[in-house]
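What you see is the complex with one protein chain gone and the rest in place.
All chains are identified by letter, namely A and B, in their written order; residue positions are counted from 1 within each chain.
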């Protein structure tokens, strides 16, 4: 187990290192150098040089990279170009806001999707099952941001039930009730767009398990059908579902980017788009890295979780059989 | 045996089946696939809908007399049907129907060129990696790891922010972030083929390995590659609309459904319907493409277990469209 964790962690560190290389390389591949457009226009060549020197831009690229990496490892993300604000100060609050939005949407998705999928697996081709597959077809083809816009039009503008956008109303900063009202629409968008996939997935996983021989054995033992489903099948069916969910977790975080923009939610995704438009490369690099870290940790967690739920998986060595 | 016979053979009594002589030449895989595809109502309606959009995009100048980019504030926000403006005009007096038609050009161009481009790149990378193995393969696998650790939408935004939001850059970026699945598929087939007898035989008589394997590869995995490409068309259209919506894709005076939605959101108090049309276009086109992909898949390998295949597909398109 420990060996496995160490191996996986080392692998992850390697991938992270490559990501720093790729992002750094990408940004320095920009036409005219990365910070060209950051410098105030109309500066004299001399002034430009001085500024570039101050920013360390006149050093060779590998040096710049090492310098940047060194600061990064010390937790120093650097400063924005425009107003020279510490990047960490900009990013951390948005991480918290994204976390609020995503965790609510994600929990809601799971709470609905898994029971629904399981129910559908026991009632294949029922109305409930068919509506789930209808939703999934639509869900895969529909742009999430469009769905958000439509919800805004109906529920904020026409009916005026929920606030149109933002996280809090003016001068209601920090009030839970107000936050809840603001959460409803974006959470609905996220939940509905993720729902179909998970319903389908848990249904299919359950169907596959219900087809297994050991389910027949359980029935032959005289186990009640309800208990067959919830005791014998569920745990087996959840194994792949849990792994997929853990693997998807970071993607869900990223998936919020569009929804955050639609609802003007002050999260990481919106910050990323704003910074992209403003060409604040250092912030983009920092967020990209942060998300990569989340993704990699998610993958690692998925593997560990798998080993916990499934006795067949013995981490670190191949599952041999005794006797 | 004609196609009609094939269809009904399941109910012909055994005796009769035995009396029918075996086929001299079975219909080719493409013909069988097509005859199956033709009988799939979803796939066929998808094909019809896609054809309508392709027709609209190709003949846009003949289908509307208006210039989609022509701003005329005198005629802003006209109701549908006034002055021959089929769907009215937007806040700048541009004809909405014309914009929708010309947007179809952009979306379909993006969709198809990204699909073709990533199939080409993916096939090449996969073939090289699968054929040479060893260090090259390891490098490629790590690259895929890195690519998969950054949510694709973020990667797209990052690159567009760096290189600028030009149409050609967007297509290149989308290709560079979509080739992985094809590459993995081709690599897998290559690894399989490399072990096969006839490759050994060919090596013995001194025929170039790569050529032989490549030819077999095209024969063996062209169908899955086509299915993959179909799905990519839909995913690319969704990505393009998302990027344009965020302001990092298509820029005025060009027009795209995503860009239209971004405008429409600003003016949704004035004209809520403006946000409806482009969204429906995206939804319908992507749905059509997905149906076609499904249809091709169903017509190609009927033996593969339904649940497994669907599962895989759902996952793929799920991840693609949400990130």
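Assume a contact is a pair of C-beta atoms (placed from the backbone, for glycine too) under 8 Å apart; a residue touches a chain by one contact, two chains touch by 3 or more.
Simple rule for what comes next: contacts and distances are computed from a predicted model.
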Seminar exercise, completed: UniProt lists the protein of the undisplayed chain, choosing from "Peptide ABC transporter ATP-binding protein", "Deoxyribose-phosphate aldolase", "MoaD/ThiS family protein" or "Molybdopterin-synthase adenylyltransferase", as "Peptide ABC transporter ATP-binding protein"
Seminar exercise, completed: Cross-chain touch to the chain not pictured, restricted to A:236, A:259, A:282 or A:299, is A:236
Problem set entry | Full-complex contact with the absent chain, from A:87, A:102, A:190 or A:218 | A:218
For this session: Could I get the residues of subunit A that touch the absent chain, sorted low to high?
Result: 212-214, 216-225, 232, 235-236, 239, 309-312, 319, 321-323
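FYI, only the chains that are shown with their structure count from here on.
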Exercise. Where on subunit B does subunit A make contact in their complex?
Worked result: 142-143, 145-146, 148-151, 153-155, 157-164, 234, 238, 241-242, 245-248, 258, 261, 264-265, 268-269, 272, 275-276, 278-279, 282-284, 286-287, 290, 307-308, 310-311, 314-315, 317-319, 321-323
Problem set entry | Interfacial residue positions of subunit A with respect to subunit B in the complex | 14-16, 18-19, 22-23, 26-27, 29-31, 34, 136-138, 140-147, 149-150, 152-153, 157-158, 193-194, 197, 200-201, 204-205, 207-208, 244, 248, 250-252, 254-255, 257-258, 261-262, 272-273, 275-277, 279, 281, 284, 287-288, 291-292, 295-296
